[in-house]
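What follows is a set of notes on a single structure, which appears directly below.
Here the complex is missing one protein chain, while the rest keep their positions.
Showing subunit A:
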Amino acid sequence: MNVLKLEIGRIHIKDIQLGSETSVKDGVLCVDKEGLIAFLKQDERIKDIKLDVAKPGEKVRIIPVKDVIEPRVKVQGGINGFPGITAKQAQCGDGRTHVLYGAAIVTVGDIVGFQEGVIDMWGEGARWTPFSKTYNLTVDIRVAEGLQPHIHEETVRVAGLRAAEFVGLAGKDITPDEVLTFELGSIFAETAQYPKLPRVVYAQMNITQGLLHDTYIYGVNQANILPTLLHPNEELDGAVVSGNCVAACDKITTYQHQNNSVIYDLYAQHGKEINFLGVIMVPEHTTLAGKVRASDYTVKLATMLGADAVIVSEEGYGNPDSDLLMICKKCEKSGIKTVLITDECAGRDGMSQPLADTAAEAVAVISGGNVSHVVTLPPADKVIGNKAAISVLAGGWEGSLLEDGSLMCELNAVIGATSEIGFHNVTCRLY
């Protein structure tokens, strides 16, 4: 008997436009502009909404990006929306969900003045972000004056989720182009079926350190809970939402949670090379005591599950490197093999020590790319969002704004450029 069975019906989107109804016809997504604005402005904390679209290949720059969300609708089982945040509590990961595949909601708006996070839809910048290939509905959100920063962040986060819910409804009665099925039984059942395959757990670290550095599971701020076991389908079906918006290159957007590449890949190998047991969601604390507690607890859960190996992915950079290596060291000491997925701050030439911490046990490490790599972004014909945010990129160092208006910046400014769950464009090669 399966614990959860999820069908993801992908409706392939080939174009996006603003209009007077929300619908999908022949792969063209039309969004009811005034209807969506009115829907979002039901939240009295929102003063103004600007909607626009950005398509692959257009000389358009979106900045500063807060989050990216995939528009979806629940057509069977569970409840529509994001349980615990935009909808009542319900089980995610069971039943059928339709996805407007190829479309994305991109929320834009400053919460603090130093925000960056750029998506270029064309040229050099487009090479580095996976969201240059999606048909993007940009939702630029201005909030009422005087809101506290926490409330401001929450307002913008929830507006993006509600927009995804509103747009996703267009896929309710459409026959999907393809249907993916994800099912995983109890650990006992799967192990009985695949007794000889190595048992693998995925430990997903998420930033959980306060304002602009938070992650939510069913609406619960993960900072306040111990590491917890998740069925992989729950994350693929909207249980996990990003509240993190200052680490552009390696933040895990809500879209990337909904399409977690590590989960996809572990599912693909389940029953073939491995026995995929589930996901441990690991908070990243600021205090060393919190890091010790979370890493001890993660290893204990993996041991209780009988894991032979743990894949660990990080989010962010700096103090989370300590958590990553604590988990690695403790797992290896317990006889559990580890593979780490991270990104590198290896200097502009890529030759420096890549992490803020090291461990002899970290022998299998996958890099999502070098955050310090320098790219040159030519001027855009159109900027969606806040043009002044471009000066945040230009203001970092000498010579970053070239005579022709091009910007030199580090990859860390580009959304999703060095994803630590592998949902991005760069790849690793062995020399």
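Rule of thumb we're sticking to: a residue touches a chain if its C-beta (ideal position, glycine included) is under 8 Å from a C-beta of that chain, and two chains touch if they have at least 3 such contacts; residues count from 1.
Methods note: contacts and distances are computed from a predicted model.
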Checklist entry - When you check the chain that is not on display against UniProt, which of "GrdX protein", "Bacillithiol biosynthesis deacetylase BshB2", "non-specific protein-tyrosine kinase" or "Acyl-CoA dehydrogenase" does it turn out to be? => result "GrdX protein"
Next on the checklist: Can you tell me which of A:106, A:119, A:164 or A:212 touches the chain that was removed from the display?
Outcome noted: A:212
Checklist outcome for this item: Contacting the left-out chain: of A:53, A:247, A:277 or A:421, that is A:247
Checklist outcome for this item: Answer key for A:278, A:320 or A:422 versus the chain not shown reads A:320
Item to check | Contact footprint on subunit A, counting only the chain that is left out | outcome: 112-116, 149, 207, 209-213, 223, 244, 246-251, 284-291, 316-320, 322, 345, 347-348, 352-353, 356-358, 371, 391-392, 395-398, 412
